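One protein chain omitted, others in place.
Our next item is chain A:
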Amino acid sequence: MGPRIEMRGIHKVYPDGTVALRGVDFRLGPGEIVGLLGENGAGKTTLMKILSGLLQPTRGEIRIDGRPVRFRNPADALRAGIGMVHQIFTLVPPYTALENIILGQEGSNLWLVKDRARDQVQRLLEEVGLSIPLDTPMELLPIGVQQRVEIAKVLYRGTQTLILDEPTSALTPLEVDELFRFLRRLKEGGRSIVFITHKLREVLEISDRIVVLRNGRVTGEISTREATPELLAEWMVGRAVVPRVSRSPHPPGEPVLIVRDLEVIGDLGLPAVKGVSFEVRAGEIFGIAGVEGNGQSELAQALGGLRPIHRGEILLDGKPLPALTPIEAYRRGIAHIPEDRLRFGMALNFEVAENSILSRQWEPTFLRGWGRLDWPRILAFTAALLQRFQVIAPGVRAPARSLSGGNQQKLVVGRELAKEPRLILAVHPTRGLDVASTAYIRELLVQMRDAGKAVLLISADLDEVLELSDRIAVMYEGKFLGVGPVEAFTREEIGLMMGGIVPQGRAV
């Protein structure tokens, strides 16, 4: 039997020039579960968004049962029997499960057809073996059940090919087991499933075949029976040797930051950081690698005073920190290069000068009596900042919007480094930047290290972590799977840990 779905030579270039896919072939047979494995930005989600009609490929073709097709939107794909369950749910919280499932299919009036639809939905749920309380509002249901509703919604539209994007990221282990049982049953019923994940153990457990993506290319494809975690990890992270940035060889000093048994609650109300302990010394860069969404953001936000600490403690220079606010964190010597400058780090419609004091606007240095801003001083400060950190801007009073992405980030990084901090919290500091800005910012971080600052680098870019760090940790599902000097790990071992598997002979 030939494949049900075949994607050939798929290229995708986003309008902003980012190349997401560079010629990917992908096929899927009936009754098959394919695991699509890769790091952040490998192109997994993009590829599947193309298959489900959400994105158009720049080049390449899709065939279904041998016939070429072109999906203009998700409705087209659904008509062809392909449906995707996204990482972020698309449910209406006050509506019941039943209403959510039939929403958009109900014709003119949701409430008129509800009873008719109920039987159909019941039958479908029995057929596939899902149990959902149909009359409970979504907002009262746990995440695992919400996900079932999300899946039922897609199946109700007659889907034969189900795409699941990181479906286990918010689930408890028990819910994961249930999900897997359910997926096997779907498969036995003849449906095909694409399972997007970065978790090695899961993909080995549930799939029949595994396709690994890296940097927009397929780096490996293997039947699951023959796959080993080591092989997959290598495909996932590559084996390139990263050149180390030159740095002054000096022994690190005293610990500046000590974190003990830290637990932080995420946006879904579940623990996102589950008891991590580490220290960052003066004059070292401590890098945290890992696939995004494993608790790194929450950890950084907790250290930056943006998220409360649930349990554990944070010591700075040996003194325990109280409940932190962003201002308190700064006062105690923490500079925070936030993970997303556009979301947290700046206001695009604010002037460059206004952005250069963002998070310092309360400081007496920049104020005169009665809470007035000391504009002459702010403008002088900005001019000096632009010069010191090589930020190219039309002027100190130009809107930040008029700067290139690289210069915006240099402005944010410069602003934080100018705080003369003890500890620098750098989260994805070079994401999406051009080569020159990336190199410059990395150089700055090493300079800070050489100057005796403690640097905590959190990055989803493994190369960056390996290039800059003195010591590293790999974060997975809210925990550290390995901590040690960067030389102590092979790239393959790190890849394994990013996928959730601790290499043989390594205890945490």
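What we mean here is this: a contact is a pair of C-beta atoms (placed from the backbone, for glycine too) under 8 Å apart; a residue touches a chain by one contact, two chains touch by 3 or more; residues count from 1.
Everything below uses one rule, namely that contacts and distances are computed from a predicted model.
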item: Chain not present in the shown complex, as UniProt names it (candidates "Helix-turn-helix domain-containing protein", "ABC transporter permease", "Na(+)/H(+) antiporter subunit C" or "Glutamyl-tRNA(Gln) amidotransferase subunit A"); value: "ABC transporter permease"
item: Omitted-chain contact residue, chosen from A:Val245, A:Leu367, A:Ala383 or A:Ala418; value: A:Leu367
item: Of A:Thr96, A:Thr161 or A:Ser359, the residue in touch with the unshown chain; value: A:Ser359
item: Touch with the omitted chain, as defined above, among A:His86, A:Arg148, A:His336 or A:Lys410; value: A:His336
item: Positions on chain A where the hidden chain makes contact; value: 304-306, 325-327, 330, 336, 338, 343-350, 354, 358-359, 361-362, 367, 370-373, 375, 397-399
